[in-house]
Each structure stands twice: as C-alpha cells, then as structure tokens.
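With one protein chain withheld, the remaining protein chains of the complex are depicted in position.
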Amino acid sequence: MSWLFKSKQVNLAVLVFFFLVGFVPYFFLMPQVDDAVNKLSLIAATTGQFTVAIAIYSQWRRSLRFIKEKRKGWAYHIYLLALMSGMTFIGFAWGKSHAAYIWLTSAIVTPLSSVAYGILAFYMFSALARAFRARSLKAAFLIVSGCIVLLYQAPLTGAYFPGIESYAVFLTDNFGMSLSRMFSIAIIIGGIILNIRMLTGRELAFLGFAREES
Amino acid sequence: MGQKEFSLLKLMATYDKRWIYLLLFIIVLGPMVQPIGMPIAVSALTRNYYEKIMGLKAGDIVLDCWSTEWSGYMELKPGFLASHKMFIKEGVKLAIALGHPEGIPLVHTVFDEELKSYMEKYDYEYMKDYIILGFVFPNVAATIAAASDFHAAVKVDWMGTSIEGTFLDNVHTGADWTMIADFTTGAGNPGLVDHIVLRFGTPMISHDIGVMLPGMLANLDAGLYVAGLASTRGGAELEYLISEPGPGLIMMDSFTIGHYMLIIFIIIGNIGYFGWTSRTREREKTAIK
Partner (left out) sequence: MPKPLFDIRGIPSGRFLGLVLVIMIAVLAIRQMRKKELPFIRRVAAIDAIDDAVGRSTEMGRPVLVSYGIGDFSYSLIAALSILGHVSRICADTDTRLIVPTGGGHTSYLARELAVDIVRTQYVLAGKPEMFREDDMPFLSGEQYSYTAGYVGILVREHPGSVIMTGSHASEAMNIAETANLVGAITITSGTYVSNMAALACASDYIMLMDEQPAAGAYLSKDREQLATIRVQDIYKVLAMTLVVVGLILLNVFGSGFFLDLLST
C-alpha cells in the first residue's frame, strides 16, 4: 500500500484533481461542486494549523540541547520551556478565558510582542538617518520626496500648511501605488506559473520528491 | 603630540547611532507624559472612512475581521477602538472573525476592558449585538468555505455556543454581509477580497498599518475597498471626527515631533556627508603618496 503514497503519478493525479475542484468552480458556475469545495477548504484549513505542534516539538528538542550543553544563553531556554509548557497546560486545562491564561498573555506575551514591533521604529529611524545621502541627483530627488511625505505625515504640518497634502498624495498615489501594483502583477504571475510547474510535474519538491531527484 | 581639533562636520558625519535611539526615546516619551496639544488636520482618506461607517444603519451586519497580532494592534489601536465605537453607537451588528491566533486574548482586552463602559452606555450585548466567532479565518481556504456557505463553515462562537437563533441566521453567503471591516497588519486575509468582495460585491473597508498604505491605496483606487484608514494617524483623525479623544490623539504630539526629528537628522547627516565624509575621501584620493 505504501507504493500508493510514494508514487509520483498518484500524487500528481490527486493534486490535479483537487486543483480542478477549486479552480473550475471559480471560473464556471457549478453549484453542485460548491459543497465539496467548502468541505475540502475546511480540511485544508484545519490541517495547516498542526504546524504549531511541530514548532513546539522542535523548540523542545533545540532548547534541551542548549541546556544540556550549557551553551551561551542556556538559562533563557529554561525560562522559555517553562513559559511555553505553562501556557499550553493552562490553555488546555482551564481554557483561554481563564484569568491565568489572560494574565500570561497580558503580562508576558503582549509586552514582548509589542516591543519586538516597537523596536522597528528605532531601527527604521537610524537606518533612514544613516542611509539618506544625496550622493547623486536621483538620491537627492528621493530625499526631497521622502521629506515631503514625512512632513505631510506629521499631523501638525497639515494643520498649518494644508497645501502639502496634494503634493504628498501625488507622490504616494503615483509612485507608491503604482509600485505596489507592479509588485502584485509580478507576484501573481509568478504564483500562477509555479502552480503550472507543479501541475505539469516539473516542480515536485513540495511533494517530497526532491530527494529522489537529487 | 597636538590635540585633535573638534570638528562639528565630523561629528555630524560620524556620531554614534545610539544617540539617535536615546533622543528618539526622550522625544517620543516627553509629549506622552506632558501633552502639548498640537492641532491636527483630517485627511480626505479618513473622512471617506468616517462617512462610510456613518452610512451604516442599526441592524446592519458587519463581518469584523481582526487579522492582527498584538504587535500590530499597538499601531492600529486608535483606529480600531474609534471604528468599533462608531459601530456600537450606530447599532451595527458585528461578527468578529479572527485571522491570527494572537487575536484571542485581544478580544478580551478590547471588549472586557477598552470598550466595556462604551458598550454599557449603548446597551450593546453579546449574542444580541455582537458575536465572537473566534479564529475561523486562519487561511484563504477557510474564508472560501465561509463565503460560500457560512453556516456550514461556522456553527458555533468561540466558546462553543451555537449561533443559531442569533442575527447571523440572516447570513448565508458572502453577499449577506452589509460590509466587511478588516483590521490588518498585512498578514491579513487575501481571501476576503478575492472570494467575498470580487465574488459578491460586498463593500469592504480596511484599517492598515502605515507601511501597508501603498497596497491599500491600490485596492481603494481599484474599487476593491470603499474606504481605508491608515495607521495611528488615521485613527487619531477618526477619534477627532467622532469627538472621542483616545490613544491616537495622545500620540500625535510624539508622532509630529518624531517625524520632524527624522528630517532634522537626515539634514544633519547630509551636511556631515558633504562637509566631512566626501571631502575626506577627496583628500585621500588626491593626497601625495
């Protein structure tokens, strides 16, 4: 029976079938298939969440190795494992609405998560202050445009110089937005072609056949 | 050996960037401790967002998607709270669907702490006016399922209570939502646009973080969104419009000063570069060896 799961052709056939089940009803009206598509979508959604279990297992393995070998920073791994286990236990035993779980989230997870994001402001600030140099005409234009947008973003400027909004919006709409659209086009086309490569059997890595190929 | 001469230009070119961190910290913290009360101007973007929410009527059902984790919530908080205050005041029914697991404790913070008194003021009750569906949109596949047949995909709220007999009985597909409100840090759900907005024409508003602005404007310009709100500043403007001062307006003084400080540092850096760094390079290049 294991030949069934190891067969490239069977895997590809399953892939093509489920692709058609999802793709065809989007472009052609087929209400009969909708129910099946919904159920498949739910199964895919549920399965994808099991990476959390893999992450927990992997972290335990790594942390225990750090602690055993007393590598630099090993004490922090004890704290990490204790917190991870404690939160998992409390969540399963008493539910996500229990005061202990909420406290762990509010007192530990929230500040850590906020700090990791908040630090970005300092990093961006120093990177911009360091890197914005008018070494060429193009760089000078970039700095001027950047300063206009920065000035507009500061709420006080708009209150006293409302005319700056039109310049800043011009820059954001015509350059920022068009760049964003160009990116979207490139990403979407790349994604479609990758799917075609998978469906035609030219990209098998994600099915686990890379080992055989190499 | 002679003393090294102090050079202001050299200092401007070579200062330690940790001074920037310290100065930024002080300058941002100061106005939050002692607010200055600088005026702000409301942008057309925020005004449009405000008008779209004001256009909702009591009893309209909004799919309220929180595709943000804790870190992003800090930036979205002013607009988040201001938008929900508007929903509550207008009597709009909300179905809160989370797109990130960190949204679960966020629900407690928002409804049990931040908005509790506001909800009591307008008699806004759970199961009657709002339902928390939980982490039901982990990915696009789940969104497709809910868009096609809502009650097949979602049967209970986040605590396992059946949603039968509530206002959600009137929602069967994506077409039955009056509006979708998405609060996202960019990790959000493309399925909402692809499989609800494009498929059913349901209007959608979005509150994004600042760096997502170009993408949001592209969607707004294409008609995929009917309104958008950008970052903390948009939230502060919305607070101003609804006359409910909150964390956004408090932050705007720091916001303004921080932006001006960045421009000043860019100017300082360029003066240092042209006054010191490029001259030093020129000297080294042309020196007699």
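A few remarks follow.
As written, the chain order gives the labels A and B, with residue 1 at the start of each chain.
Operating definition for what follows: a contact is a pair of C-beta atoms (placed from the backbone, for glycine too) under 8 Å apart; a residue touches a chain by one contact, two chains touch by 3 or more.
Quick caveat: nothing in here was measured; it's all calculated off a predicted structure.
Within the complete assembly, A:52 is the residue of A:36, A:52 or A:108 that touches the hidden chain. Of the candidate positions B:58, B:175, B:198 or B:264, contact with the unshown chain belongs to B:198. Checked against the hidden chain, the listed residues B:9, B:211 or B:267 yield one contact partner: B:211. Considering the complete assembly, chain B touches the hidden chain via residues 69, 71, 138-139, 186-187, 198-199, 211-212, 214-215, 223. The omitted chain makes contact with chain A at the following residues, 26-29, 48-49, 51-52, 54-55, 58-59, 62, 65, 72-73, 112-113, 116-117, 119-120, 123-124, 126-128, 130-132, 179-180, 182-183, 185-187, 189-194, 196-197, 200, 202-203, 205-206, 208, 210-211, 214.
Just so we're on the same page, only the chains that are shown with their structure count from here on.
The touching residues of chain A, counted against chain B in their complex, run 22, 34-35, 37-42, 44-45, 48-49, 96-97, 101-102, 105-106, 109-110, 113-114, 116-118, 121-122, 125-126, 128-130, 132-135, 143, 146-147, 150-151, 153-160, 162, 165, 169, 172-173, 176-177, 179-181, 184.
Residues of chain B that touch chain A in their complex: 17, 20-21, 24-25, 38-41, 43-44, 69-72, 74-75, 102, 104-105, 108-109, 138-139, 141-142, 144-145, 148-149, 152-153, 159, 210, 213-215, 217-218, 221, 233, 236-237, 252, 255-256, 258-260, 262-263, 265-266, 268-270, 273-274.
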